[in-house]
Structure formats: structure tokens, C-alpha cells
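As you look at this complex, bear in mind that one protein chain is not there, while each of the others sits in place.
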Amino acid sequence: MSQIDFHYLMPLLILTGGALLTMLVVAIKRNHKIIYVVTALSLIGSFLYLFELRGLQRHVVEPLFVIDGFAILYIGLTLLTSLVISMMSYAYFEQREERKEEYYILILLATLGACTLVISKHFASLFLGLEVLSVSLYALISYLRMRERSDEAGIKYLILAAVSSAFLLFGMALVYASTGTMTFEGIAASIASAYDLPLLMLTGFGMMIIGVGFKLSVVPFHMWTPDVYEGAPAPVTAFIATVSKGGMLGLLIRLFMQVEGFRFQTLVLIFTIVAIASMFAGNLLALMQRNVKRILAYSSISHLGYLLVAFLAGNELGVEAITFYLVAYFITTVGAFGVVTMLSDSEGDAEQLEDYRGLLWRRPWTAAVFTAMLLSLAGIPLTAGFVGKFYILAAGVNTQLWLLVAMLVLNSVIGLYYYIKLIAVMFQQPEAGREPVERLRPSILLASAGTLAVLALLLLYIGVYPTGLVNLIEGLISPATMVQNPSAPLLEAAK
Amino acid sequence: MTNIPMEAGLLLAGILFTLGLISVLIRRNIIFMLISVEIMLNAAGLAFIVAATRWAQPDGQVMFIFILTMAAAEVSVGLALILQLHHQLKTLDSDAANKMFG
Amino acid sequence: MENLLWLIPALPFAGALLLILFGRRMPRNLVAILGAGSVGFSALITLLLGFQFLSARPDFYVQQVWTWFDVAGFSPGIAFHLDALSLVFVFVVTFVGFLIHVYSAGYMADEEDFARFFACMNLFVGSMLMLVLADNLLLLYLGWEGVGLCSYLLIGFWYKNPANGYAARKAFIITRVGDTAMAIGLFILFQTFGTLNIQAILSEAPQTWPVGSQKAVLTAFLLLGGAVGKSGQLPLQTWLPDAMAGPTPVSALIHAATMVTAGVYLIARTNVIFELAPPAMMAVAIVGAVTLLIAGCTALTQYDLKRVLAYSTISQIGYMFLALGVGAWSAGIFHFMIHAFFKALLFLCAGAIIIALHHEQDMRQMGGLRRALPVVFWTFLIGAASLAALPLVTAGFYSKDQILWYALAGERGNVWLYLAALVGAFITAIYTFRMVFITFYGEAKTHVSHPPGLVMVVPLVILAILSTVGGFIELPHNFAHLTLFSDLLQPVLPGIAVDETIGESEWMFQTLAAGVSVVGLFLAFLFFYARPAAFQETITRSKVTMAIRDFWFSGWGFDKLYDMLFVRPYVYLSKLNKADVIDEIYTGMASLAETLNRALSRTQDGVLRNYITGVVVGAVLILTLSLLL
């Protein structure tokens, strides 16, 4: 570890420091506001430090980490998302009696785990990041101890996550046994000349896919998703839906790009099946669902399916598309769960469809934001979701993944149904809608409302003028050139 | 030592892993499920050690220690959760925890 | 002077427009004056133009008002073309139209929707003039459809009775069938000649199409389709009797004198094309011959005064078709003109009777009206004589005789056509005088309350005069050889060559024709005046005669046939598919999605172990896949 390594790892160190500091503060004095501020500051600090790293060369901390444009982009995304989620958590937890302070420690740690995932280039760091993320999540999911569902969700997630971790570990062990190295580039080097993968490797990769697939909640490892989404507190759900999946996806991209997994038909086939199954299962399951959090859970399953389409494109355009889509998806999901958080009261989360009836007339702005988020999920123009979907389709068409693209289109239509059903519920005439039992002081809600407003504006901005974001993504990803893949000189002419 | 082929070690690990998996599937008591998961994790650890032995590297051992640590953390959180769940459900039957479905 | 041409159709249109816009706020007198006046002025202009035309004898006048549209060289104009043929039609339309308008002012005096009536009538006259003056077939089509619309509106004038609405729709739809054929004919003409200008087509056609060429025949048949629909000829004749649901002046103007003869006009107008298509010519003649027989037989059995006249109209137009079909163009047009006079007269008389008897139309409820309505009786008698073609004194005799003669002696004529026409003439005489005897003789059955006023009587008298003297402008060549009418039409319509071998015996055939109508008159006298009971008994005694009578009465079963063949299946099919079977596909897709949703939801049962099973199954699948492939 040299000094320069510290420089590069500083964002993560800030997070660690923040977590420790929070712990200390909790030990001294339990004060929601202080803890909240400390958390926010450490996230912001960490994020700001990223600007220091921008424009610098790709840096490798041997043998575990690599920090490049891609990593910075994903870390930044993760940090911002965590920040937004913690902003919205304040109001949510303020109206609940439980001890709220440890929540922020866990959030910081989980964020740290996710950030570790996206910079890791070694099985060990991968495993560490994953487990830091997972173990924090167990606690986060069941954070509201008094709620039966929280506990149920926690235990389900714990057992399943542990099982999937076991698969992942075993798979890593097999790969290690086969190649004798645990760094990504080492593995890549050892199979670089291989036309076909050895059996051991295939089994290993297969088992790793299970572990990864679980975190991404793709079919057939998706079954925990609705239960956990429903049981967890709304902000935590948002966190699982975004940060946890984003981190894992970042890792997957890095690993696959490095080892050029797309050369192997078997892996591509597996991912194709998984993608199609996820799209269908997610959308079909959501179709008649009446619990909003579960709808969003199923919708996230299908969205991961969409993302896999771009992933399977397997080139720079695909990575850009994934990244762009992730940004849009993060904004949208956080926004949607933000609305759920806003509408929740001390009794429980606002998750039944009935809670949203006539929302457009009761709370027009909230409803408008929610509508925008849903339309973005559905991929309707003027929202970021549309550009994201467009990007993914472009990647798919470019690589001529006609089957996947067709399935994506078909599923977009199926998915549309439940999104607009939700919207329709919102503009139905309210029939003595259930008002929140007690409303918080407006000043507390201000942070949430402000965050939501920012998210909505961002959503529209990206939807209407995506150039800036596209530039940013291209700028950060292209020089990273994770793979020297000459077969994808795309879009360069238009630049 | 060296005349035990790596495949045999991996096979052992695989069998262990499968046993753990089967017992997760058939056990209803949550504590037993947790234990079964531990078996799976340890099977993975064993596989790492076998692999490390093949390549004569310490990396596998390091991984095993990571796994142990992580398993401990997991179990501690898990037990806390189980306690809480037992408090609410008055049972350790995992099938009883099915309030959320559909 | 010929610059005034556009005013002829424009005036009625203007009248119609004013009446539509302000009619309901106008006093009744003003409505009548505006309605009849605009047509009157048209008639006046026609008269002026006609004099000029007759004195100057140009081939035609053309006036283009504006270019309707111009697409890819297809530029039909709103342009009017006046030649001898159109002059005859314009003359009949404006004059008879004017008389009927005047008559209507009296006939419709008690009607609530006075203005609407005159608006429609004016619109009709305008459209009809457009039809006959059009210099291109598209404008003709405009008039063609316009008169169809007015016919619809006026048949359904008493819209409150659903039966009238039904009759109106029937008329519109059935004529539309013919119009469709005609439209396709226009497509072919346009494709071939690149224009729809009538004169251009007529001069081009002989160069483009050899006689009997397939396209010419096809086109002629399609145009015939249009003509048949509009003119109530077989097989599209069924709408015309029902069209009598409209007010009687409407029947007189539209469904006797003018609109229904549009088919005759169309065929005469496009005579060149028909000349190029001998099979089509034959078809025209056969359609005419068959129609005149069928309609005549039906007219024998009807009791509704207006229906008798309606079938008679169909039958007489059959004569015109026959004439056109054998190439006796000017004879057909001549008969059209004479028919317009006497049939309008008959209808107007019938109207006077009907209104006098409180809208009673059944002849069995009439009788003995000779004394109660003397003017109507005499004028009706004159009209009837003309219709029955009583020799020498009636116009009908001269016009019909020409047709009979050419049906036999014309180069396209033959014995069968002649026989059909002769038998038709015989039947005509019988049913015509059946009407006269039943209606005006015998004992009075209904009290006459409402004798016609002066506005109604004057048109009757004028028409009666025309029905008599109209025939003297064209006399047979072995009689006085006066050919004013055919000379007039000479530049437009080709003459007809006569088979020289039978030319000698023309006297004989004329006498035969005259005899047939007199015998018919006598039989009618016998059956319906002298011995009605005995005749009735003869009919009812035998099942065969009864069956024939019922068959004839039903209009030879055409209504029933079409009902079964087209109307019912269509309505049934439409009703059956009201909910749109294609929608089921999409509903099916939706329910498929729902089913899948339910099936998949069952996997999400909330039991942790099942979820693990899911993971394991997935693991097994993935591992199998990776190992197998």
C-alpha cells in the first residue's frame, strides 16, 4: 500500500471513517439529527473526493482493486443514491419509535460494500464487498423489529443470501482450482487462448452465476424479491433495488468484460435464458398484483432482464447502455420508493393500491412525481427511462440480438399495463381515501419533498436532454477500455 | 499428502456442499437451516483449501479465513433474527413465516 | 346568352340554400315563391337558351365555371355542356319541374315542413340539371348522387313513419349498388382515356376500342349497371314502388318524370361506348323488354293507385331501354319526353285524388270520382290515353309506336323484342284503363272533401295539353313524316338504319299496335266496369290464376328474393359479429397473461423452503446447461 493507493481508495476510506464516527457518536449521544448530518456529510465528502480522481489514469491496487473511470462512475452513482435514500429516510424514521441511529451506520457500511464490489478485481475483494453489503442488508431489512414482516423478510433474505453466497464461493473455489489465480486478469489470461472452457471452469462459472443472479434477483433466483421488498422499510427497499443491484451489476460487467465471457456460447445462452425468463416472470407476476411494493419488486425483476439485454450486447455500447439505464433506473426507483416513503405513516408503509386511489386529487405534486417515475419505468418519452430503454434497444439492435430485443418490446407492453394501472388508480375519484394517521411537521417532510422534486426534475432533464449524461458516461467508460475489444467501434462516427 | 488428487478433495467438498444443500431443503427448523448453510459455506472453504493446495498458494487459506469470519457475522445476525422471529411466531418452523406471498 | 347556362342549375341551388338557411323563418308564401320561382327562372332561361340554340343550331354550348380539381392531369371542371340531348332533358326538368313545384304549393299547403319540402325539391332540380348538363362524367356523377340524396330525403319526407324511412333507405342503397358499378365504369374510362370529359371520351373511344372489344363491353355493362339502378330496371327495380312513400309531387317529379330517366340519359349520353359494345346493347334491349313485361304484369294486380303508376313507370322506362338497346336513340328520348308529360300528369292527378280523399291511396276505396272531380277525371283520362297509346290522338301513341317499329325493323331489332313490346302495350292498355274504371266509375266509396285548388289544376291542364300535342312534333314517315325531334337530336345521337325487307309493311304493324291498345281498353272495360264480379270470380276460382296473381302482386318475388339473398344474411352477419370477433384475439391474449400471472403467483407462496427449492432448481438447470453444451 503506497500513499497513492490511499489517495485512490480515499472515497471508500471516508465511508469507513464515516461509519466509525457514526458508531462513536451513537455511543456518546443518540441524536437522530446529528447522526443524519454525519452520514450525509461522509457520503457527500466521499462523492466530492471522486472529482479529485477524475481524469486520472487507471490505477490498480494490487491485487485487489482497480480504480478507473468505470469504477468512479459506479461509485459516484452508488454514493449519490445512498445519499438520496438517506435524505428520504430521515422523515421516515422520525415518525417511528425504534432506535433510528444504527440505521445510518448500516447504510454507510452497505454503501461501502457496494463500492468495494465495483472496484474489485479479485475474488477476495469481491467476496468481502459482497458480504459487507449482504450482512448490512440483513440488519437493514429487519430493522423495524416490531414488524412481523420485517423479520420474516430478514430471515428469508438471510438464508437465501447465505445459500447463494455458498454457491458463489464454491464456484470461485472451482475456478481457482482450475486456474490457480483469483484475479480477474489472471483468469482471463488463463482462458484467453481457450476455445472451450474446461469442465471445472464451466461449473465454477455456472455456480458463480447463481450467486450473482441472486443478488440481481433474476429468474430463477428472484423469489425473495417481492417478500423482501414488501417486508423491508421503504427506504431500505429502495436501497436493495438500486445500490445492491447496481454494485453487483458493475462487478458482473467488469468480470465478464475482463474474461471475455461473451466468447463462450454456453454462458451467453444461460444469460439469454435468464434475461428472457426474468422479463416475463417479472412482468407477468406484477400484472394483477395489488401491493405497490411488490409491483415494484416484480418490475425490478423485469428491469434486470432488460439490463441483461444490453449486457449481452457485450460491447462498449452495451456497457454505456447499461450504465445509462442504471442511472435512469436508480432515479426512477428511488423516486418511486421515495413517494412510497412519503406516503407511509407510522402505522405501516403505503403499499396497498387503495392507498393511492385519487392521489392525483389529494396530493397532486406527489402523484405527479409518482406518475413521472412510473412512466419512466414504463419507458415513455420525456423521461429518463425512455432514453435508457432506447439505449438498450440500440445496443441490442446493434448486436442484432433480435430475439432478446423482440422479447424486450413484448415485455415493455405487458409491463405497461400495470404501470398505467397504478396511474389510473391515482386519478380515480377518491372514496374517502385513507389519510395518513398523523402528519409530520412540514419542515421534516421538506427534505423528502425536495429530494423527490430534484429527482423528478432530473428524470425529465435526462429524458429531454440526455446529452450531458451520455457525454459523462462515454467520457468515463471509453478511456477505461476494460477490454481491448476492437470489434465494437460503434457510434464513433456520430461523435 | 501429494498423492491425493485434487479431484478427490473437490469431490469431498462437493458432497459436503450437496449434503448441506439437501438439508437446507428438507429442514423446517430455522436454526437447522442456518447450520446447513454453514455446512455449505464450509464446503466451499474446503474447496478453496483443496485448490490452494494444488497450486501451493496461501490464497485459499486466506479465503477460508474470510469465509469463517463472514459465517460468524452471518450467524450472529441470523440468530438475532431468529430470536426475534420466535418471539413473534412462537415457533421456529420456517414455513410459519409466510405472511407475505402472491 | 349562353353565358347564362350556369344559372340554370345555380338558381335552384340558390333557392335550396336560402330555404335551408332561412326557410323556417320565412312565411309560407315566400317559401313557395322562392321554391317555384327559382325553378321557374331556370325554365325561363332554358327557354331563352333553347330558342337561341334552335335558331343558331350550334353543336353545343360549353361553359366552364371553375376547375373542380386538377390532379395528375385529371382535371374535371364544374362545366356545363348544352347540346340537343341535354336541351331536351333540361327542358323537361325545368318545365315539368316548375309545374310540379307550382302544384306542390297547393298540395303541400297543410304540411308542417313546407320549407324543407321545397328546399329538397329545389336541391333535386339543381342536381338533376347538373346531371344532364355536366360536361364530364364526374360532374354527372355528382348530379347523379345528388338526385339520389334528394330522392332519399323526399321519400323519407314524412320521416316519423319508420316505413317511409325504410323505403327511403332502400331506394338510396339499391341505387347505390348501381352507382358503384357506374363508378367502376368511370375508373376504366379514366384509365383508358385519361379524362372523364364526355365529349373527349366519345370522340376517342372509337379510335381506342374496336367494336366489341372487351373493355368497351365491360364499361358499357358497368354503365348499364348504373343506369339500371337509377331507372328502376331489372334487376334493381325493387326500390321504385316503395319510393311512392314520398309525397305525390315527389313521385311525379322524381320517380316518374325526371330522376328515374337518368339511366336513359346516361346510356344515350354515352351512346358511342354502347355502339362499340353490341352485347351491351343487346343487354339494354333485353333488360328493357323483360322489365316492361314484368312491371306491366305487376301493375295489373296492384290496388294502390300510386303503386300502379310506379310499376307503369318502370314498364315505360323499359320501353325507353328497349329503344336505346335497338339503337333507336331518338325514339327512346322522345318517349322519355312524352312519358315525362303524361306520367307527371297522371301522378299529379293521383295526388289530387289522394288529397281529396284524405290520403287514401287504395283504389278499392275510390270509385265514381268522375263527377266529384271532373277536371281531374278529364286530365287523368288524357294522361291514361297517352299511356295506353290510344291511336292518333295521343302523344304516347307516336312515341311508343316508334319504339315498337324499331324493335322489329331496326337493324338490332328482332321479332322477340317486338313481341315483348307489343304484349307490353297490350298490358299497358289494360292496367291503365283498369285504373280509370275503378277510380272514376262505379259508385263512390269515400267522400270527397278537398277538391284541388287553382294552383293544382293549372299544372294538370298544361300537362294534359302537352301529353296530347307533344306527340305531333315527331310523326311516322309513312304518316306525315315529321321529324322535328329526331332532327334536333341528329348531331348528338346516331340515326337508326331500318331493315328494308320489312319496311314495306309498316302500316300493318302500326295498325296492329293501335289495335292491341284498343283491345286492351275494351278488355279493361269488360273486366273492371261491365263485369267486374265475373272477372273476379274467374280469377279466384282457379288456384293457378290466384297463384299467378299473387306472384305478380308481389312484384315477381324480387323483394323476397333480395331479402333472403342479401339483406337478411348481411344483417344477420352484422348482428352476429356486433361484438367484433377480432377483439376476442386480444381479449384472449389478455386472459392468457392473466392465467400466466395466476400460475406464476402460485410459485410465490411465501414459504422460504420453496424459494430455496427455486434457487436449487435454477442451479441444477444452469449447471446442466453449462455441462451439456
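Worth a mention:
Labels for the chains are A, B and C, by order of writing; each one numbers its residues from 1.
Going forward, a residue touches a chain if its C-beta (ideal position, glycine included) is under 8 Å from a C-beta of that chain, and two chains touch if they have at least 3 such contacts.
Please note the rule applied: contacts and distances are computed from a predicted model.
Remark: of the listed names "NADH-quinone oxidoreductase subunit M", "ABC transporter ATP-binding protein", "N-methylglutamate dehydrogenase subunit B" or "Heterodisulfide reductase subunit A", the one matching the undisplayed chain in UniProt is "NADH-quinone oxidoreductase subunit M".
Across the complete structure, the visible chains that the omitted chain touches are A, C. The chain not shown here is touched by just one of A:L12, A:L375 or A:A449, and that residue is A:L375. Among A:V60, A:A189 or A:I420, only A:I420 touches the chain that is left out of the view. Per the touch definition above, the residue from C:A14, C:I184 or C:V375 contacting the chain not shown is C:I184.
One chain is missing from the display, and on subunit C it is touched by residues 20, 24, 66-72, 74, 78, 116, 138, 141-142, 144-146, 149, 152-153, 156, 159-160, 162, 165-166, 168-169, 172-173, 176-177, 179-180, 183-184, 186-188, 190-191, 570-571, 573-575, 577-578, 580, 582-583, 585-586.
What subunit A contributes to its contact with the hidden chain is residues 361, 375, 380-382, 386, 390, 393-394, 397-398, 405-406, 409-410, 412-413, 416-417, 420-421, 423-424, 427, 465-467, 470-471, 474, 491, 493-495.
By definition in this document, only the chains that are shown with their structure count from here on.
Rounded to a whole number, the gap between the C-alpha centres of subunit A and subunit C is 78 angstrom. Multi-chain contact residues of subunit C (touching two or more other chains): 601, 604, 606, 608, 612.
Residue numbers of subunit A whose C-beta contacts span two or more other chains: 155-156, 159, 163, 226-227.
The residues of subunit C lying in touch with subunit B in their complex are 601, 604-609, 612-613, 616. Across the complex, subunit A meets subunit B through its residues 123-124, 127-128, 131, 134-135, 138-139, 142, 145, 148-149, 151-156, 158-159, 162-163, 165-166, 169-170, 172-174, 176-177, 180, 182, 200, 226-227, 230-231, 289, 291, 294. Listing the residues of subunit C that touch subunit A in their complex gives 593-594, 596-598, 600-601, 603-604, 606, 608, 610-612, 614-615, 617-619, 621-623, 625-627, 629.
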